[in-house]
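Of the protein chains in this complex, one is absent; all others appear in place.
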Amino acid sequence: MNIDFLIKRDVLIIYLSGELDEYNAASAKHRIDTALDKYSYKSAVFDLSNLAFMDSTGVGMFIGRYKKLSRQNKKVFIQNPCFQVEKILRMSGLYQIMPKIKNEVI
Amino acid sequence: MNIDFLIKRDVLIIYLSGELDEYNAASAKHRIDTALDKYSYKSAVFDLSNLAFMDSTGVGMFIGRYKKLSRQNKKVFIQNPCFQVEKILRMSGLYQIMPKIKNEVI
Amino acid sequence: MKFNNEATIRFKSKSVNEYFARNAIAAFIMQLNPTIEQMNDVKTAVSEAVTNCKVHAYDSEDDYIEIFCGIEGEKLHIKVSDSGKGIADIEKAMQPFYTTCPEDERSGMGFTVMETFMDSLHVENNTPKGTVVYMTKIFGNSGK
Partner (left out) sequence: MKFNNEATIRFKSKSVNEYFARNAIAAFIMQLNPTIEQMNDVKTAVSEAVTNCKVHAYDSEDDYIEIFCGIEGEKLHIKVSDSGKGIADIEKAMQPFYTTCPEDERSGMGFTVMETFMDSLHVENNTPKGTVVYMTKIFGNSGK
């Protein structure tokens, strides 16, 4: 899967594309954590417009990044999930810790 | 698979869409033959723009329609095959009896 | 049981086969004329079950995972089996957020996803060893 990063004002936007399953999760985690440590920003947003599929391994990956960022008092958000991804994010309760935002908020 | 028919001047255009394999060939053959007998036209064109896949069963289906039409002295052409379909039409020599034409010819 | 159609796929316990498994099953169920949501539900549930075999059942990538798919009218039966470590307390394992691998950032939501996305879920010990996951989904109007 592809991961791109963009800093916009104080926000780090992380663009995930492809499919996030157990095959991809370890490398995704590593690449995201490297960026989380490298850049300076106040909050982070996962943009999932191009994430075509994810399962509960992806939920675990998001929770892990949330824990890391909340230790630094940084907020994390999610935007633009497709239908399949939305369904799994909603049922897992992830939006309670990483709220879903509309593009325009940033 | 979907099959649509259009008469334009003296030409019957047959639009195939979906995948043409052994599963679909018998019903495609039947629906096409019904139209070939029903309409009046001087030549026929298979438009394959929306045919995503075919294999040699499809080649047999085209040869069968060619035989039927050539008994009535009607010419048959093919237009707009995708890359996969083009490859199998070319290697099977089908274009020797059903030449490929550009859209504009009609 | 007499199925209208059936297929079995058997593959190595490698992560890259999670993609293969869910897409192979997706290709099989096309004949049920699924909605996009039904298709996604089945792909997700299969992905969860296969990931569990890879992550929890086996230590090596040289073991095998098998998925049987049977169609009975509008009902899809899926059976995912491994011959790995097995689950000591199945009831506990199926609870939401329960995981034996929190250090790997597993969410413990695998079985909950299967249960939510399919119409039924049943987990058993395999013989002589390992785990079998049975799931069904109904593709008519009576399904989820």
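Letters A, B and C mark the chains in the order given here, with residues in each chain numbered from 1 onward.
Note that a residue touches a chain if its C-beta (ideal position, glycine included) is under 8 Å from a C-beta of that chain, and two chains touch if they have at least 3 such contacts.
This is a predicted model, so every value here is computed, not measured.
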| item | value |
| --- | --- |
| Visible chains that the absent chain touches, using the contact criterion stated earlier | B, C |
| Full-complex contact with the absent chain, from B:2, B:34, B:70 or B:84 | B:84 |
| Option from C:20, C:98 or C:134 whose C-beta touches the chain left out | C:20 |
| Residues of subunit B in contact with the chain not shown | 19, 21-23, 25, 29, 53, 55-57, 59-61, 63-64, 83-84, 87-88, 91-92 |
| Chain not shown, touching residues in subunit C | 5-12, 14, 16-17, 19-20, 23-24, 26-28, 30-31 |
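As a convention for this text, only the chains that are shown with their structure count from here on.
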| item | value |
| --- | --- |
| Separation of subunit B from subunit C, taking each centre as the mean of its C-alpha atoms, in whole Å | 42 |
| Subunit A and subunit B, separation of their C-alpha mean positions in angstrom | 48 |
| Approximate Å spacing (C-alpha centroids) for the pair subunit A, subunit C | 26 |
| In subunit C, residues with contacts to at least two other chains | none |
| Subunit A, residues touching no fewer than two other chains | none |
